[in-house]
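Here it is, the structure, as structure tokens.
All protein chains but one are shown in place.
Which chain is which? They are A and B, in the order written, and residues in each are numbered from 1.
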């Protein structure tokens, strides 16, 4: 781990401006509650004002509009949360696993590994797969044959990249399997969470573009395209051939049905099921409001009565 | 991979009828957009008419009613989608993994492996488990002790078959674990998706009948029975002791509560939570309609007002 830095050294590397003593030395980041004198913490909004007043942190990262909120040594930054992320990267490795291929990993002879990759214990990399420079697979990731992973990609344990898509044809009551002959292509700077699954394409490829961030336990169906810099929270499901724009955010446990188009800059709230294409940027929501069980029962019954009456 | 085939050779094997030049040679399947002269593609409905007109495919599979939609060499079949699946199987292996047990797999001495099984890297097959003829476990599948898998079954990476069901009894605020002494029995011709989990029975077995197709990240609770030829899409959850009929389809992220009975030929829409038994075939749906966030807020508030007023 790198040594301590003064606030002056931090702004020399990352920009921003010091208010107060630029010689203040910090060694690590911390939350406002957990911080002591050797820590730098951050403040992003008035709902944390009481915690800011009580903190024992040595220094704070905050925005211009909040500069007067404390007299502690501080770094004033335009985007304090992103700045704090970069400060944390100075003190902590982004990838916490050694470079190299763990001896227990099973890497096919015909797989192609880039420079400085880190392949964790018990990973499987199939024939013809490729892993880009500086990428890291944590333990027990599976990359099926023929799939490609870009540079600086992080994949967490239990993720499965390239299993067959769910391609079946009904033949008079029996399901006929459609061979899934596409692959998965993952761009640069993508992160893929634990136990997330990304299916290979039926014919053409499934594509995850650069800078996409996927949380845990997300299911991405065959032939989906997720465009650059979109972020998706845990437990979301993206059905086959959905086309999701750039710079979207998709909340946890949201579901996108198949063959839909979602344009750039769309935000989908947690738990929402998207059943038709979205062609206009904005925020979209659809979750039945929860309530005490008795009230819910009445609302639900009323709703069904209406449905019948208007039928 | 097998060599090229003429349309005449294909119909000799699979039935159907050629319109146009039966000597047309194709080597692989492709989508209408991706196809070149050596590919055979398929057409299943008028919404793809523009793509059909623009395709550079060498040949097309289509239905009787669509025979005149193109002058390309074509195979006319009753069920063009299922026919196309079978054509793809002629050119591509259904199972893309070598027969045999990978040396890194951990197979218990008392496990029973059928003929021509394929056990991928880092799989675990427990004591007393059995895997039927021609079945394939992709890398990192776990089959717990005592569970049985039929013939021609495909299991994708990360699937866990036979972990304990969620059996706990409340004893005055403490949970007492109920040993899960049943097993899992999976029938012939089943496919199980990546990271799907099927729990062993509490006392009797959990049963997946022949021909069932399960997508990724499905959770099947203890003592569930899924009857033959039912297909379930990704992220669905089936709670304990649910009994699901034959020839059902269950959409992605749908949830079936425990101890329910669903008869044959029921279709459940994606995202729907089934809270009571379904005793009549048909299609069932229940998802709050999504909307722009502002409109949703109003609908949700209105709904809660109604619930209170009628209370």
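Things to note:
The definition used in the following text is that a contact is a pair of C-beta atoms (placed from the backbone, for glycine too) under 8 Å apart; a residue touches a chain by one contact, two chains touch by 3 or more.
Being a predicted model, the structure only gives us computed values, none of them experimental.
Within the set A:10, A:30 or A:244, the residue that contacts the chain not displayed is A:30. Considering the whole complex, the residue from A:46, A:64 or A:92 that touches the absent chain is A:92. Take chain A: the residues that touch the chain left off the picture are 28-31, 33-34, 79, 81-82, 84-86, 88-89, 91-94, 96, 102, 104, 120-122, 138-140, 154, 156-158, 191, 193-195, 211, 213, 215-217, 229, 231, 233-235, 247, 252-253, 270-271, 287-293, 296-297, 300-301, 303-304, 306-308, 310-311. On the side of chain B, the interface with the absent chain consists of residues 104, 106, 122, 124, 126, 140, 142, 144-145, 158, 160, 163-164, 166-179, 181, 195, 197, 199, 203-204, 217, 219, 221, 235, 237, 239, 253, 255, 257, 269, 272-275, 282-289, 291, 294-296, 298-303, using the contact rule stated above.
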